[in-house]
Structure formats: structure tokens, C-alpha cells
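Only a single protein chain was left out; the remaining protein chains are all shown in position.
The letters A, B and C name the chains in turn, as written, and every chain counts its residues from 1.
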């Protein structure tokens, strides 16, 4: 079997596409910085999804062409965006009331580590001296109804990111519902990780070998 | 000396006028139902005061003529009012954030009883079987910077309303700054009641005789 | 497609079960969703716990809900309003439970419920009968009491303008409890005077974002409580 570096399994866009298939129609969704943002491009056309960005916009649209960038209209990743018809602006108190109050249906986030009990670490490696920056990540995982993680199955040093326990500082305890990796889609259920789907050409044993905890079939 | 029923001292309008003289320019003021509302009519013309009504309007204006009454534009006393230029509407969470957060400068309220330590009772006689109704009174006294009380000096049964201790259920503890009655203006200071001003023709001894606690001169 | 519009008042209140907690907007008659309340009476659910700032006037709207024996308990700040003839009788006869809450504490409890805050400390009611039995705690030498967030199964509110996403604009002081109740209920049902196309409401002007709203029914000419009262109307 080929090495992960040789792009077996799903590519980044395929991962985003796969996650997008699980976003139901008529939902409110918050997408984290990086790969999560790509998910929006692959939502099936017959579904209407409203995007929340925690800096204060509901109804966020795609990045505008350069000539129509408005510097006061950005997303939580500090990128220029647009506001679609039916959108609205609000302040940070209200924005996090939406999050903490359980009004957002799905949040898709990146991860450094996910534990089999759903613990998530995605904000800090805990290395002394680095500047810790949390942003809205802890609020999102504490408040949004379902947390999807989208991440490479292993780190660039080929270490598993899906583990029995996170070694990095936690973002939240028992918060992750489902993980989309380049190798598989995996749910977090009461007894641990459970396989939902394998990427084309990937075997269960291979996924298990790249995972730091048992995957239930 | 004449009996209180024979209208010695200040009339109701004079009491309202007297209180109005103590409302400084450029203040945010909340006026309770009844006599307190009358205060607005007597603010010196060179002062600009913005009225807050806790049901959700800042910049409240006077009662409109009948033909221009809008049933969705009322004050906290359920009376039709107007909205002046520069006014704004807000919801109850924000309205009481203004109150509780100490953003309102002065509130003028009626009273059943005021104690010499500033305790106020103005929402319930505590008689069993009556329907208790508090509205925003407890929030106002807990949050507004200065609480003025405007009230007849005695009840209609000629019992003193200014007392050593309130016998009725409290609205708030140590909240009243100043009291305007038909007989006098009285401050609440650390050691108790203190005379500020006597109504025309009223003696200190007379006021003291109608008061259930010592008035300091 | 995200479409919060429902075709009828009946559809707006469907699914409310006996014993449900229902927040109902309005301060006195302003903002009171009279048509939705009447639809709730028609719908028939009972043993309701109602959160409303008042108890209604005359024999219509909120008062009619009580008079039709649907309300087990009311959480309110000011039950003793003008023309409140039904509630005092029910209260005197022990036919309704009353939880009296200072208006600002009621508002903050609703807002907290909607914002995922289970409890908070407030200076309101400290040292009064409404603070009795509550946890007291000092911060910076001043006393506060602990109050709890409230949530509800349904909210019935009245607004002026909506789009199909459920973005809402309100009408003057009729706004009152609408926006915070919308946040605090699992299912928020709004009656609106007008329904506009997406994009017609300026995103800077939206008062209640559609995320807090589940059903919107258009009632083009809502009748104000006071009009029914003048007519001596009794519902149903």
C-alpha cells in the first residue's frame, strides 16, 4: 500500500466534498478557518445552508472578486467575504449567544487531536513560549449542536491524530460527533470511534494502523 | 396650623416642580407611574433631559393628542407616549442592562414607606390575598445611580411614610437619595434623614411631628 | 430551502403539548400576539406554564387563555394591570400558580436561557421578599442573588416585518420581550404584519436574526387588545 504522502485516500477537496454531503438542508453552520471553509463549496445545490461567522454575520457568502472587497466585511479567519440576501449583522454578545445557546446546528473545525471519547485539541500544542490563541473555538465546541472535525488522519510527522486520549491542551471535552479524514469517516459513539465509511482504495486495517485507538466496525 | 387635608405645603404640581429643579441638564431619567411622570413637565427649559421608559424606549416624549395615538407606543405605565428626535427602541434585555448597569442617572418613584437608612417600600402592602406586582421597581432601585422619591408626607390615614424602618415588604435596601413631599425636601444621609428645604409656611417642628424618625437639621 | 413561513395560525401553534412552557411576548397590550394566543386557545393544549410580563386584560388574548383554563402557572412581573379581571379571580381561588419575578430579572433570565447561560448573579431584589431563599453572594463587597436562565418549549411573539428566513423587525415599544423570548424557546412562532422578500430587510437593521425563529405566520391586520376590550369581546 502506498504511503500517505503519495496521496492515497481522499484529497483535501474530496474530504471537504465528503463532509459537505452530511450538512442537511436548512441548517445553520459555522465553518472554521482552513479546510473547514472549503466545505461550503460542495454543499449539494438543492440544499440551502446559512453560514454563521462568529465575528458577527449570519448569511455569509463567498469571497468577493478583488475589486469589490470591503475591508469591514470579513469572516472569523480575517478573509474578505460577502453578505447574501437575508443576512444580518450583530455584535459579539449576540453572536456568541447564538453559539453558546445551541442555535447553530453544525460546526466544522480542524483538529490537532481527537480522542475516542470526543475530546478535541485544536488550539494549542502546549509548547511553552508559544503565544496561546483560542478565539471562538472553545465556545463553538461547548455550544454548537454537532461538531464535525475535518483533518488529515495523521500529522505531517505521520503520528496519529485520533487517539485514546489527547496529549495537547483540550479545546473541549466530549464534543466531537464525527471526523472526516483523508482515509475515512469516523463517528464518535459511546464506546469510542466507529467506522462510517472508508475512502476509495483504503482498507479498514490500514485506517486502524494509522489510528491511536480502537476503531469499531 | 392647618390640617394636611386642607392643602398646606406644596400641592402635587408644586412637588413635581420642586423635584424637577433637581434634575440636572444632560441626564438620563426614568420616571415612575403617577406623580413622578408629572416631573417632566417642570424641567427648566434650558435643560435637556432624556427619558427612559423601561418597556423599551429612550427619548420618550409627552402624551400625544388623541388622534395621533399609536397603540404600540406606550410607556411603562401603559399610557400612550411619543418618541422624540434622537430616540431609540430596544428590547427588555437591553433596557434593563441600562438600568442594572448603572447607566440611568436618576429615577423618580412613588413610595409607600421610606426608612431613614434609605430602604424603600413601594410595591406591596404585604396584605395576604392581594396580587403582588413588582414590575421594574426592584431593578430600578438596584441599578439607577440616584433614586428620588416623590410622595405625600403621610398616608391618607395620616400615618407617617418616613420611618425608622419600613413595615411593608421592601423594594430595595438603602436605595433612596432624596424625598420630595408636600411638606419638605429631605435627604437620606449616613446618619438618617436630613432636612434640605421646607415648603412655604411649614415649620421644621411640624414636619418632624409628621415623620416617624428623627430629621436632622 | 430555508422557509419559516407557515400558512395559518393553526400551523403556527401546532405541536404544543399539554404541560408545555410557553413564552408570550408583549408588555401590557403592546407587542401582544393576540391572534397567536387565540390560535393557542383553539389548539386546545392545557396545563401550560406561561412566561409573560402581565396577565392580560378583559376576556381576550392572555386573559382568555387563563379564562379557558389552560394555564397552570404564570411567571410574570406585573399581574395587576388595568382591566385585569380574570387573573385576580383565578389567583384568589387558587386556580393558578404565580411566580413573581422583577421585570429586569425576568428579562435577564430569558436572555440567559437563550444565550446558554444557566445562572447569573444580580443585585435586583437583594434584601426583599423576592430575594428570600435565594443564594446570596458578595462581589467587591456588594451583595447579589443567584438567578437561573429560563428556556421554553415555544415562544409566541408579534412583529411587524419578516422575510422567509425569519429575520424580524418590530414595531416601536411592541418590541419589548419579543427578541429575547425568540432566543430562549425551542420553537419560536412569530406573527408578522408583513412578509417581504429576502434582501428587502437591510442586514444592519435586523433586530431578531432568523436563526432564533422557527415559524412565521402573516397576520396582515392584527387587532389590538384594546379594540377587543372596547367591543367587550370574550374569546372564543
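Convention: contacts are C-beta pairs under 8 Å (C-beta built on N, C-alpha and C of every residue); 3 or more make two chains touch, one makes a residue touch a chain.
These numbers come from a predicted model, not from an experiment.
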item: Which displayed chains the hidden chain touches across the whole complex; value: A, B, C
item: Identified contact with the non-displayed chain, of B:36, B:118, B:143 or B:192; value: B:143
item: Selected from A:99, A:114 or A:202 as touching the chain missing from the view; value: A:99
item: Contact with the hidden chain (one of A:9, A:36, A:56 or A:212); value: A:56
item: Omitted-chain contact residue, chosen from B:87, B:164, B:177 or B:208; value: B:87
item: Chain C residues that touch the omitted chain in the full complex; value: 108, 112, 115-123, 137, 139-140, 142, 144, 148, 169-170, 172, 202-205, 207
item: Chain B residues touching the omitted chain (full complex); value: 25-26, 28, 48, 50, 52, 57-59, 83, 85-90, 93-94, 96-104, 142-143
item: Chain not shown, touching residues in chain A; value: 53-57, 70-76, 78, 83, 89-93, 95-96, 99-100, 124, 126, 129, 131-139, 142-143, 169-173
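Convention: only the chains that are shown with their structure count from here on.
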item: Chain whose mean Cα position lies farthest from chain B; value: A
item: Maximum inter-chain contact count - chain pair; value: B-C
item: Cα-centroid distance, chain A relative to chain B, in whole angstrom; value: 56
item: Geometric centre distance via CA averages, chain C-chain B, whole Å; value: 29
item: Overlap residues in chain B, where contacts from two or more other chains coincide; value: none
item: Chain C, residues touching no fewer than two other chains; value: 111
